[in-house]
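Every protein chain except one is present and positioned as in the full complex.
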Amino acid sequence: MKIKVAILGATGRVGQEYLHMLKGHPWFEVVEATGNTKVGSKLGDIVPDLPQEIRTIEIKESDPSQIESDLVFSPLPSSVAREIESKFKRAGFGVITDASPHRMDEDTPLIIPEVNPDHLNILSSISSPTLPSDLKKRKRRRRGFIVATPNCTTVGLAMTLKPLHDAFDVRKVVMTSFQALSGAGYPGVPSLDIQDNVIPYIEGEEQKVANETNKLLGKYSQRTKSIKHSSIEIYCSCNRVAVIDGHLESVYLEANQEITNPEGVFESFTSLPQKLKLPSAPERPIIVRREIDRPQPRLDRMAGNGMSTIVGRIRQGQNKKTLQYHLLTHNTIRGAAGGAILTAELLCKQFGLL
Amino acid sequence: MKIKVAILGATGRVGQEYLHMLKGHPWFEVVEATGNTKVGSKLGDIVPDLPQEIRTIEIKESDPSQIESDLVFSPLPSSVAREIESKFKRAGFGVITDASPHRMDEDTPLIIPEVNPDHLNILSSISSPTLPSDLKKRKRRRRGFIVATPNCTTVGLAMTLKPLHDAFDVRKVVMTSFQALSGAGYPGVPSLDIQDNVIPYIEGEEQKVANETNKLLGKYSQRTKSIKHSSIEIYCSCNRVAVIDGHLESVYLEANQEITNPEGVFESFTSLPQKLKLPSAPERPIIVRREIDRPQPRLDRMAGNGMSTIVGRIRQGQNKKTLQYHLLTHNTIRGAAGGAILTAELLCKQFGLL
Amino acid sequence: MKIKVAILGATGRVGQEYLHMLKGHPWFEVVEATGNTKVGSKLGDIVPDLPQEIRTIEIKESDPSQIESDLVFSPLPSSVAREIESKFKRAGFGVITDASPHRMDEDTPLIIPEVNPDHLNILSSISSPTLPSDLKKRKRRRRGFIVATPNCTTVGLAMTLKPLHDAFDVRKVVMTSFQALSGAGYPGVPSLDIQDNVIPYIEGEEQKVANETNKLLGKYSQRTKSIKHSSIEIYCSCNRVAVIDGHLESVYLEANQEITNPEGVFESFTSLPQKLKLPSAPERPIIVRREIDRPQPRLDRMAGNGMSTIVGRIRQGQNKKTLQYHLLTHNTIRGAAGGAILTAELLCKQFGLL
Partner (left out) sequence: MKIKVAILGATGRVGQEYLHMLKGHPWFEVVEATGNTKVGSKLGDIVPDLPQEIRTIEIKESDPSQIESDLVFSPLPSSVAREIESKFKRAGFGVITDASPHRMDEDTPLIIPEVNPDHLNILSSISSPTLPSDLKKRKRRRRGFIVATPNCTTVGLAMTLKPLHDAFDVRKVVMTSFQALSGAGYPGVPSLDIQDNVIPYIEGEEQKVANETNKLLGKYSQRTKSIKHSSIEIYCSCNRVAVIDGHLESVYLEANQEITNPEGVFESFTSLPQKLKLPSAPERPIIVRREIDRPQPRLDRMAGNGMSTIVGRIRQGQNKKTLQYHLLTHNTIRGAAGGAILTAELLCKQFGLL
């Protein structure tokens, strides 16, 4: 028996990625889809190359009263995500979102499964959700919730900071990004703007990365049932380059303790998703490349099926409390649909939904 | 009476840029050229689009005994620059070079005319060079010297640090570069390597930028007639992007004092080349763009005829001793031939060669 | 006394190009501007870097009753050009347009000044237009007209076919284009569509090029006061490539006569604009490059200040009635504002408006 899932905004570009990534998923079965246009059409008439079994799903409005799935994925655009996701939550649904509006809400766990799986405990006040055998039961017995995944630029940074912070107590980070075109959606960046150019600004991005990273690296307090954010000083510079997929980041950091064997720290990092053998978990969350000129977006973005973070150019100067490295994350896989699906897998496993 | 100059390696790609940039120069007249191939040919047969008056210059070997010019520009490749430049120096010539080998030599001033014009004083032990009316006189009376210009990635960083350091005592810099393809020479970067990609490594570059910047920001001591390097901690990350010309740099820095009105500090920065009205000096060494997404390589690289450094995205967090900004320098103009010619102009003016 | 001109849609992207290209024009003076937004604002508040004298022009609606200029340039988008241009014509204005709607109208001369200057004779039924000393006079005495310039892809093709057709009677043309991004306007082509790609389709373009070329190469009949289109079979394939400016075209053609010395035919081509020394006329309408790998968009697009067509790779097989070559035209200069301004110069000169 698979868990029945609904995709909100399924006909949008990111929504279609969810549909494709969930093809043949061992735990999840897409049974419902919503959209803001084409309501009433069949999914297969709008989205190309779908598996037979989901082509006939009728597109509904993004209205909780019409949805019966066990879990809801929300690849909605930010502009509408806040309101629609809140409605679904109030109606008792569990919503997994990669949109930004709820990420910093106190009662929304912001999750990278390898970094802070325990933050799901924020939801523990919720009486253990159960699979609704029918709609009435859910309405009576279940309280809804939202689980968010971070910005695509935050993912790789937080993933690599996690083992370093645990080991050496990081206190300051300076990160400069080289972000891919696909991160701006579609139509996104006009070709006339980026050809033979770099755009040294992405709206709101620098603040998001700083804030989200400190939430992700925060500690869950059993007593207050809340997250105490970490207080790393994080300085970001977010830039767009002419690369299709894959966010590259150049990182400088300072720790309170001397940093030793950072390669080993990265390579030995493994976490709950690996232990639980979640279906979408990469074998290694962080892959270290030792060549002098890696990671490179085009060559490395698909490592670990796009779910691993690739690290290279690890180097230290005379001050052993500082470290420099580059990292690469596939922004539309790990940084979007793939990250959300892995988060849903963790959630289901941890809350006994399977 | 113009100053007669020789171009070493004039038929190479950078050498040709010197020939073109010196067309119609008010002070300098190219009268000699050397090359490692085509010796004996006429310059106009090798280099296209030259002015009539220099087409008939015969290409000589890079041998000081065959050269009689007052000043020698050396756009030689690093591999041969050390040896040939040293020969010319020993033979009593003044050599202006943008090659790297001699940059960090103690007796070689490393000069950005707006940043450290006083470093030319290292040469003051040299009996004031005079225009040789004939070769014998020069051999008897003149001691040679080398004046170097910095790496193309160093220029913009040092230019912008100069007024900040003077005002606020900078102590740490983290710089991440987005460097243009032309910085790698020709044929340089294969298209298969950089298309849809970023290469996060440029050999030797990070160390050069750090070392050269501290030499440029150093103090000339009248007593020891030497430079005391500054001791800013500089962390660089040098990266190649698919841009034709223009090195963009993202800078984070910490100062010992609170930084106030950085825009004003940049915009009011002016120096000796502006005061002396040197022919190649830009009106403003640093141009501040206030738009939210500038500077951009394609849009801004030609500002100030490629001789200005463009700064934008100036921002501060809560800690007023830190600052972030982006800068852009045209790497083949200010970062190469243009920078060397401006340096020669300063040298001639300061040493009374005019 | 300069001719007073109005720019319709002056605040749009192409409109701004007209404003910049008309800076310091010896014959034309921009005195009025219209727009569909910002009506009532000053031009200088909307368009950056304008000369002092036109900054204070107030933006009006595109309504002929509010305009008093002698000549009207219409860089309007196709969607509104038909209606607005017709209104201005009916109101007695002379309109020069690079929009497509009126190009194939029988009473609209479609003009490349070097190719078919005599087509302006279509307008000869119009009582010689005079400079309106006031609005009433114009309304009483003048009949309006529209003069169109061709599609940016047509320009280079017709320019190079003209001397060949005159000499050898061309009967068939197969043209494949490599069109620049700027030809699609702004925001135009999404970067995600064109990066590492070619888009083998541009809506409506192939038919436009074929039809316009046969009109341009047609003969003006004094008797019928109309154009008899030529009947060359023209097969086009229009494609978008990742180039900022400059439309490259690969041409194959067949003539009814043997083609001899095509280089000479191209190079000796000169026409009325050159004879009249019109201010924007390039010295040579067609420049032949003899290198084996030219023309190239980035290297050659600015030849003749962007007003010349560059031809290269001229070659013939055994059949001397066939010819192959490549051509390049700057699509936003010769193919848009520059072409329209040159056309206006021709018009004014020929109709005694000066």
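By letter and in written order, the chains are A, B and C; residue numbering begins at 1 in each of them.
We adopt the following convention: a residue touches a chain if its C-beta (ideal position, glycine included) is under 8 Å from a C-beta of that chain, and two chains touch if they have at least 3 such contacts.
Note that this is a predicted model, so its numbers are computed, not measured.
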item: Chain not shown, its touching partners among those shown; value: A, B, C
item: Hidden partner chain, touching residue among C:Asp49, C:Glu83, C:Asp166 or C:Glu233; value: C:Glu233
item: Given B:Ser78, B:Ser191, B:Gln207 or B:Gln222, the one touching the chain that is not displayed; value: B:Ser191
item: Missing-chain contacts mapped onto chain B; value: 181-182, 186-196, 242, 244
item: Touch list for chain A against the chain that is not drawn; value: 195-196
item: Footprint left on chain C by the chain that the document does not show; value: 174, 176, 178, 195-201, 233, 235, 237, 239, 241-244, 248, 250, 252, 292-299, 312-313, 317, 319, 322, 324, 326
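By definition in this document, only the chains that are shown with their structure count from here on.
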item: By mean Cα position, the chain sitting nearest the middle; value: B
item: Separation of mean Cα positions, chain C and chain A [Å, integer]; value: 51
item: Residues of chain A engaged with two or more neighbouring chains; value: 195-196, 242, 244
